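Here the structure comes first, spelled out in structure tokens, and everything after it is commentary.
Missing here: one protein chain of the complex. Every other protein chain is in place.
Right after this comes chain A.
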Amino acid sequence: MTHRYLPMTEIDKKEMLETIGINSIDELFSDIPEKVRFNGLYNIPKAKSESALLKELKQLAAKNSDTDANVSFLGAGIYNHYKPIIVDHVISRSEFYTAYTPYQPEISQGELQAIFEFQTMIAELTGMDLANSSMYDGGTSLAEAGMLAAAHTRRKKLLVSEAIHPEYRDVVATYAKGQSIEVVTIPTKDGVTDIESLKGLLDSDTAAVMVQYPNFFGQIEDIKTIGELAHDAKGLFVVSSNPLALGILTPPGKLGADITVGDAQPFGIPESFGGPYCGYFATTKQLMRKVPGRLVGETVDQEGRRGFVLTLQAREQHIRREKATSNICSNQALLALASSVAMTALGKKGVQEMAKQNIVKTRFAKNAFEAAGFEVPFQGAHFNEIVVKTKKSVQEINKNLLEKGIIGGFDLGRVYPDLENHVLIAVTELRTKEEIESLVAEMGAYNA
């Protein structure tokens, strides 16, 4: 058999076997005990030609209802945003996507500099001193923040707001179990973290208070007050934040956050059914040497030219092994590049304008829902999501909407038993006035 990815010819094979001094390739596998040797072929589908496989996979993809052909109001952590077309052109340059981790800096200056720029942009948006080179996603980044807080404070309890993304909270709980850390949920009131409850939960074993800003319901938390309470109890303050919102909102770094984490998906990354996305991890100088994952730093070469290297590696698993600050090795470098390009294209003005459009259009949707007789239970300031109460099951409503080419909001009853028949509607800059009006009208017609 010959294959386009395998350049081996019969002559090559013969010459190579001669050099090695053996007669057959099989001899190279003679050290595998007979008893465990796999003879024969895997029972998997036969190989397909390039064109036939592409056709098959396109047909499989066509079974999905995508956010390109439909109008999406689904967010809940992952959003349908404007993606500058240039992003895909940059990350398609194979010098970037076919490279490994930049451990050889002399031939990896491009990647290293791009990540250095990413770290700078994230630090700017979050108002933190520094950011790392990326984490798997917002959820695992939040979990790592919890682990750092527990190790740093030598305390064993995390207070986690109920208004943090439920799947993020689940991930925190799994990581915490490994470290025998207790996770306590701070209840919400009117769609935001209940500060009175928080006061009652804080104690001398609180390693960190963790909140989301804007929170899972789209509401903007009073993180200044929450941060002060965390610090009064000598715990760390961890904020999970949508970085797009920070184009407008006062950044966590200015409001007392010790660690700010989140997902850069709103910047140039497609929804892609759950990943790959781009977790970010930003913190203070004080915690710099405890940061998980890779950091890129500036330095000079022997001629004094500026250059970049992976630095402070004594934190990492390949040096410190079981004493490392985290086990993370591979990260999401290519997605960090994608986000960097998107943040660059949007730039100082565009990120503000895009964030503002999200707020204003969401307000338009809120007014339209209320005018159509829907209750919007949480009336605090919002970013790009609102909660709408429905008379019928959200699942049924969404089924009806899909027939009209609309992907409805997130069914909150799936994870918050108190919020049955409540839907989380996301409105980004991509949704037009007409689309919003059509959503409200369709939901209204079905809600009677």
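We take it that a contact is a pair of C-beta atoms (placed from the backbone, for glycine too) under 8 Å apart; a residue touches a chain by one contact, two chains touch by 3 or more; residues count from 1.
Convention: contacts and distances are computed from a predicted model.
K.L.:
Look at the options "Sugar ABC transporter", "Circularly permuted type 2 ATP-grasp protein", "NADH-quinone oxidoreductase subunit NuoE" or "Probable glycine dehydrogenase (decarboxylating) subunit 2" and return the one that UniProt uses as the protein name of the missing chain.
P.N.:
UniProt lists the chain that is not shown as "Probable glycine dehydrogenase (decarboxylating) subunit 2".
K.L.:
Which residue, A:Asp66, A:Asp203 or A:Glu375, contacts the hidden chain when the whole complex is considered?
P.N.:
In the complete complex, the chain left out is touched by residue A:Asp66.
K.L.:
From the listed residues A:Asp203, A:Asp301 or A:Glu375, report the one that touches the chain absent from this view.
P.N.:
Of the listed residues, the one touching the omitted chain is A:Asp301.
K.L.:
Touching the left-out chain: which of A:Gly256, A:Pro276 or A:Gly413?
P.N.:
From the options A:Gly256, A:Pro276 or A:Gly413, the contact with the absent chain belongs to A:Pro276.
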